[in-house]
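Note that one protein chain is taken out, while the other chains of the complex remain in position.
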Amino acid sequence: MAEAIIDQAATPVADEHHEGHYTSLGLSNMKLAMWLFLGSEVLLFGALISTYLLSKTRFLTELVAGNPEVVAGISNDENAELVNEMITKGSVEPLFDIPFTSLSSFILLMSSLTMVLAHKSVTEGNYKNLRIWLSTTMLLGATFMAGQVYEFTTFYREGLTYDGSLLGTAFYTLTGFHGAHVTGGLIMLGSLIYLSFKGRMQKDRAETVELVGLYWHFVDIVWVLIFTIVYLIH
Amino acid sequence: MQLVKSRTKWLAGAGGLPVGLLLAGCADETKPLNTFNPQGPRAELIDNLIQPIFLIAAVIGVAVVGGAIVLTIKNRVKPDDFDPDDFPAQTHGNPTLEWGWTAAPAVLLAGISVFTVFAIWDLEETNAPGGGIAGGGELDVMVIGQQWWWEYRYDVDGDGFFEDVNGNGVLNTTDEWDPADAEWPLEIALDDDDVSVANEMVIPAGEQIDLSITSRDVIHSFWIPRLNGKRDAVPGRVHSWNFVADTPGEYTGWCTEYCGLSHARMRMNVIALERDEFNRWLANQSRVADIPSEDTEAAAGRQIFQQQCASCHIIWEEGIGQDALYGRDFEAALTAKAAPNLTHFATRSVMAGAIYSTFVGLDANTNDLQPGNRNDRYLDEYLELPSFIPEENDQLGELRWNRPQLKRWIKNAPSQKDMAPEDLRGMPAFPGLTDSELDQLIAYLATLD
Amino acid sequence: MAIVEQEPLALPAGEPSRSARPLGVFSRPRNTTGLKNWLTSVDHKKIGIMYGVASLFFLLWGGVPALLIRLQLARPNQGLLSGDAYNQIFTMHGTVMVFLVVMPMGAAFANYLLPLQIGARDVAFPRINAFSFWVFLAGGIMLNTSWFLGGGPDGGWFNYAPNNGIAYSPGIGIDFWNVALMIAGFGSLTGAVNLITTVLNMRAPGMTWMRLPVFTWMTLVTQFLLLFAIPVLTVAQLLLLFDRRFDGNFFNVAQGADPLLWQHLFWIFGHPEVYLMILPAFGIVSEVIPAFARKPIFGYPFMVFSGIAIGFMGWGVWAHHMFVSGIGPLSVTAFAVATMFIAVPTGVKVLNWMATLWGGKLILNTAMLFSIGLVTQFTLGGLSGVSHAIAPADTQQTDTYYIVAHFHYVLFGGALFGFYSGLYFWWPKAFGYKLNEKIGKWNFWTMVLGFNLTFGPMHILGLQGMPRRMQTYDTSQGFNTWNMWATIGSFILAFATLSILYNALVSYLGWRRAGRPNPGPDPWDARSLEWSIQSPTPEHNFDVTPTVTSLDDWWYHKYQEDENGVLRRVASSKELAQPGNGEGVHLPAPSYWPIIVAFSLPIIGYGLIFSLWLCIPGVFLLLAAMYGWSLEPADDLDQDHHSEPEPELAQTHG
Amino acid sequence: MSTESMAVGDHSTTHDDDHEHHPTAKTYWLTFLALVILTALEVAWSYLGLSGVALVLPLLIMMVIKFAIVAGVFMHLYTDLNILNGHWFTVAFGIAIGLAVSVYVVVFAAFQFNI
Partner (left out) sequence: MFTWGPKYLIGLSVTAWLAALAYGLVTGGDIVGVLSFGYKGGVGEHLGYTLLMGAFTVLAMLAGVTFATRDGEAETLARLAGTDTVPQVTPPTAPSYWGLLSAFGIACLMLGVALTSVFLYLGIAVIAVVAIEWVALAWSDRATGDPDTNRAIRERMLGPIEVPMLGAVAIAAMMIGVSRVFLAVSKTGAVVAGSIFTILLFGTAVLLAQTDAPRRFISAAVTALAVLVLGGGVVGAIAGEREIHHGEEEHSDDGETGESTEEGLLIDE
């Protein structure tokens, strides 16, 4: 649609000959908009990550200090060992399963690669590979989400409930939000695949793939942050 | 502190006067919350800082507004004289000028900021470690806000109030421990010597009071304008703050952080007394309550109190140890469980978030919410307060126990002050109490001097 | 979200248009007039007008609680409003005024004027533009339905934790505040993306950065502030939502939470917010004053860069709202000093306006008066702002009426005066007739009088110790006199506020009676591009995209300096203006989807408040509508273009 | 932000993908390899049992590098940089990151030190 408006009436004929359209910066509107949107997402995730860090710190301080409410909030019948370990280490590390989360990170990174390959394929007009890479990206993303489901279930079973502790609330909110973004990306990828099979995702539409890619990579970047800040720096 | 004082003094001398005039009537005794009427060094520090700034602001304001008006009048073109082809000089700007008026305010503000920064740090100054009240040097008071009244806990024996969850009950009178470092939830270790009062804080005049401010539920703000600025009472945090009242007198304040339903009815009273009077007061507060003798009206009242009221209110009596206190740990949700300690209720001049006087002149007998005669009160009368209570046949103008108001309060507190007892916030109504029962209760409360 | 506007989801290039013309709502709306057109329009001018109407309505709607506040406070110990009612009323007053009046009013001017000032045909994403408006309106309506569905929010407009928690505000009012503002905020966010893209990318040839009108610049800064500030508020609101609805612990002190987190998040948003409320008004004044002083804005680069500076510095001062929160003296020091220095760029603006007045030939019509009103009244508010920045002094001032005085001086005396100025200035451009000057002058002078009478005394009240958000006070506190004056003033002010509507009505009738004379393209002999086209603005804006060669390009088409350096008129506006025939111009087609998507959000919102089940149809509708949106080509391929016989141009849009 | 270069930009038109020089597939694969190695390093580092700055700083550095690589190569910020005026993507994103980092670090400091 952008072209409709930018269709600068001053040179209506010339417009038919080149693909790109006049924009002041020589950049595509959609791409610019996507970057602006991502910029605002940076502030969103920044706030969520900060909230998590603060909450975790406060939680640990209280836990180590033995605040009975906080201890009760994280304890269930079976996890005395875990809670003890958290208290003695003064860290949430005992909760985490770093090997598994590393796998998750790896999967998401891999999906970034396949995403960028998808974009490459569409610019080259290789629609078969476009579909293959898009589908792979989507499947990898879904695998990542499966990992999240798994992880949430495990944590929940281990005593980290959403409403029981500050840590639980903050952790599930942050990772849940990231998960929601991944899900959004999956839906976009699904649409691309659908359109591609309908023959509507051709070379001249490469930018759409790129846009979805931008979003996807951004979600990946956020995970890079979460993985390091939340999981590794426990 | 000294530095700022000396520097701001001359500014204040130059600027204070006209600004004072400008806000004429401000330093007026009928305005008990007036911020232009400092009665202690902290408030004075602030006043000295802001007066010259108000002056500067006034000058700039007059210059800009006046300038704009003058320019407008001078340069305006009457519609009849308007000639579309007659243009003013088309100036596009003048970088030198513009840099000038970028730099000038910057320089001015840089100057102001120096004084500001010093003042900020000065206000934070807490007392040097000392020997506690007994040493006559200082008083540590913990100020606890809750919906919608204040509790004051006095550290009489000077051992510090607080234990954090680790049991680190360390003196807050030494350098070693800053209340701000305490771990939540705090438990308040009231020993037998310590004192807890509600709504009215009594302090020795001329001495610095170190406050540790916190809250049981939502955020409140502690503010006695004539003594110092405000500081928020934030649950989960302990904030230090302090003030000095230069002279004996009554200083009122108002909760200034919006805290829900009755935020408008959460006020405070500070009574500054001479040191020896204060000591007298303190000694009295440290006593346990008398138990009324059998078969009196008051004894019946005590009975009712124990049935109906003691679930929330505590009255320390012989045998009830202070550590049997409610609210040894105070948590966010414990709102209603925390009700004013009534051990020496009859010695207070205000009640219920300091919105009512506990004693009134005769003429105000029937008028609720009529504390106008608070202005007629004298401090020695405050001290003699308990003795006014039981008098029969008062003379006009004499003060006595505010029975009607108290009755209304006990019978139906939520009708006197917005509260939500159904959500455990505030005091419930007792529609079942008969008139005579109310009289008995009040007779009992009256013995609590 | 952002991909939905993408055309590629439409038919591939070159595919012939479908012959089908399906029925019902699934065909594209075609109306160019009438209700249906307003509901489905993607025209930035119509959307701008709708923003304006909505925010004027909310101005009255938010003014009614203000008047109730003033009635309640006119005398001590009044019982007009209970504590509970009072709390809801000031909360809604503040919230409505900030989020549903000043912000959308800024958006109204931005929407209407940005494309015109940069010589564009529309904004970058017209349908997203419509969506932004509808989502704002949906949020606004939803917020106000709280009155009927269990009581308004009662946490104050900044809604501090933990008083906003379910334990202390068990009703659903705060959930409405939370969810509805989140929804409205979403509109602001998409609007920001859209408008930034528009300014960056759709300027007419030659419209370089240093040729952008100041209003455009200020709006650009505003939109950047929105872009980055809204998500922070959203996060704060999400935390609150999870706490209130799903038993989260973010502000649960018993679990170790720190309530100051809310304050930080809110004010990281909140302070940029106050600047984004004032900057559009600054922009308006920077257009109006040069036009009626008949000389260019003094120090254009300084005006631009001070605006940018305000935008940046606005991010570094948020904790000045927390001077007494116990954030510690170091933080207080840093934020106090940072805050003071914001007076510097603002001062540059004020003084540059004065310098523009200096030596000008001032035409004192209503628009100009309101602009000068802003310069004077805002300055007073700004100066009290600086006195808050003196942190020790703020410990006396904060949460008193002195603060209330400050922010009404900057918000009403600043933002609203600016907007009124803009309304009088651009009214003929939008509607084709001028507002009555006589009523306008009345409007202005009663406003100045009422305004100062209402809020002036609040300075004194505050310094005398009257706390804000007080349902009532006692005689013993000595607040009686000034409160009475303020109440009297507020009714004068209400009268003044209303009189623009009266003016619009009278002027319209007069204009109709006079046979609808056209005010011409350039009734004020003004400077920027929007005056180079007919009034009211033709649907397609520019017949031919202008090429810009200087700042105030339009002005220099009309006037040129002769050999003596004297300005001479070279042509009249009428001769120069574009005639307004949109032959061959291709406009984006209206669409149902934006409004459908927008109104699916409150369904989810109500679901979050009342029952999660309701979210299911909401999400369903949302997903379906977003899909419908992305499958719908931005252009109506079936629609004939303006006066062009052959219907299909689609193939040119590759 | 010189006015000069913007003025030039004003007359440009969109660059098609053909004109943009996006990296080759090989670059992408190598980038991915680098990311995997960095991730592995990160995990390994976290297992060394360090604490404090020794733990955090290297992890943060690696994190930032990963961030930059993804943004730069996969999201084409490096290549877009070369395009006239293309730095607007970077500007928008950069302002966001700058604001976010500084604002939230200050918040954190305010809580951490509480002075």
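Order of writing sets the chain letters: A, B, C and D. Residues in each chain are counted from 1.
Basically, a contact is a pair of C-beta atoms (placed from the backbone, for glycine too) under 8 Å apart; a residue touches a chain by one contact, two chains touch by 3 or more.
Keep in mind the model is a prediction, meaning the values are calculated, not measured.
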**Q.** Touch partners, limited to displayed chains, of the chain removed from view
**A.** A, C
Q | Hidden-chain contact residue, picked from the options A:38, A:92 or A:110 | A | A:110
(Q) Which candidate, A:29, A:79 or A:169, sits in contact with the chain we can't see? (A) A:79
Q) Which residue from A:57, A:91, A:143 or A:161 sits in contact with the chain not drawn here? A) A:143
Q) Which parts of chain A are in contact with the chain that was left out? A) 78-79, 81-82, 85, 94, 97, 99-100, 103-104, 106-107, 110, 114, 117, 121, 128-129, 132-133, 135-136, 138-140, 142-143, 145-147, 149-150, 153-154, 157-158, 183, 186-187, 190-191, 194
Q: Go through chain C and note every residue touching the omitted chain.
A: 18-20, 22-23, 26, 620, 623-628, 631
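By our rule, only the chains that are shown with their structure count from here on.
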Q) More C-beta pairs touching across which pair, B-C or C-D? A) B-C
Q | Between chain A and chain C, centroid-to-centroid distance (C-alpha), Å | A | 32
Q: Let me have the rounded angstrom distance from the C-alpha centre of chain A over to the C-alpha centre of chain D, please.
A: 16
Q. Out of chain A, which residues touch more than one other chain, so two or more?
A. 19, 22-25, 27, 32, 36, 39-40, 43, 47, 54, 61-62, 67, 69, 207
Q: Could you list which residues of chain C touch at least two other chains?
A: 196, 200, 203, 205, 207, 228, 252, 254, 256-258, 260-261, 268, 329
Q: Quick one: which bits of chain D touch chain C in the complex? Just the residue numbers, please.
A: 1, 3, 6-7, 10-11, 88, 92, 95-96, 99, 102-103, 107, 109-111, 113-115
Q | chain A-touching residues of chain C, taken from the complex the two chains share | A | 1-3, 5-13, 120-127, 189, 192-194, 196-197, 200-203, 205, 207, 227-232, 234-236, 238-239, 242-243, 246-250, 252, 254-258, 261, 265, 268, 542-545, 547, 584-588, 627, 630, 633-635, 652-654
**Q.** Interface residues, chain A side, partner chain D - complex
**A.** 18-28, 31-32, 35-36, 38-40, 42-43, 46-47, 49-50, 53-54, 57, 98, 102, 105-106, 109-110, 112-113, 115-117, 119-120, 123, 206-207, 210, 213-214, 217-218, 220-221, 224-225, 227-229, 232-233
